[in-house]
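Working notes, structure below.
Heads up, one of the protein chains got dropped from this complex, but the rest are sitting where they should.
For subunit A:
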Amino acid sequence: MTTRIDTRFAELKAEGRSAFVTFVMAGDPDLATALEIVKALPKAGADIIELGMPFTDPMADGPSIQAAGLRALQAGMTLRKTLQLVRDFRKTDDKTPIVLMGYYNPIYIYGVDKFLPDAKEAGVDGLIIVDLPPEEDNELCIPAMKAGLNFIRLATPTTDDKRLPAVLANTSGFVYYVSVTGITGAAAADASVVGTAVARIKRHTKLPVCVGFGIRTPEAAKAIASHANGAVVGTALIDALKGSLDADGKATAKTVSAVADLTAALAAGVRGAKQAAE
């Protein structure tokens, strides 16, 4: 089965470049603005969109993404509305892969049996669920694969060679390498260290490896993209969004362009890098 994610990486390979993966929070700062932002991302150069599912207790996220989730929840965001956002996006874009990223509890409460077909129908391509390690694969990973959704696993600096095969076993779409031990928005890892880590993962899998956590500038994005099949940026985009809000935390005329402009700059950085050798 070929998914939008597989197709996108095949296209990028043909172009000889790495992917630029953006992360934004569904419903931040409100549903309508978030839809406009998501629509603007591919036009600004995003190859894959990770869409955060807001959660009250994002234990692995830093203050920026945590605050983005709380803004979205305060504006009334729910998992159901997140799926609707994807559905609305698909009316104008049937190519850009969308990966939902978040924590398990809202999906568990929605009901896995109901969530997977609803997500597939809405146009979701993959899932990244931070608090579902391979030890809990029966919860969602295996049912998601059966439903035709990629389950993208995080690998980290603490995932050693002995553990990597377990982490990669049921992973599909791509592997998300977390370049630092820590929360989102933390300091960036050295690009050459990341290169070594990516090479190590690639000895265990043919899947593309994208790298995230701590990438904020076009230069950093370029450096990471030259060592990996993709660079993921989240916190910097969310900080740009936050900087455009008014004193009450509401969207302004600048909000969509603040995110789109930074996306364009970062995408240019990624496009300036040669893709890492397979």
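Rule of thumb we're sticking to: contacts are C-beta pairs under 8 Å (C-beta built on N, C-alpha and C of every residue); 3 or more make two chains touch, one makes a residue touch a chain; residues count from 1.
As a convention for this text, contacts and distances are computed from a predicted model.
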The chain missing from this complex carries, among "Tryptophan synthase beta chain", "histidine kinase", "NADH-quinone oxidoreductase subunit D" or "Cytochrome c oxidase subunit 1", the UniProt name "Tryptophan synthase beta chain"
Cross-chain touch to the chain not pictured, restricted to A:V178, A:A220, A:A260 or A:A273, is A:V178
For the full complex, which residue in A:K13, A:K120, A:R163 or A:K242 touches the chain that was left out? A:R163
Of A:E136, A:E219 or A:D246, the residue in touch with the unshown chain: A:E136
What residues on subunit A make contact with the chain left out of this view? 54-60, 62-63, 66, 73, 78-80, 103-110, 130-136, 153-160, 163, 167, 178, 181-183, 186
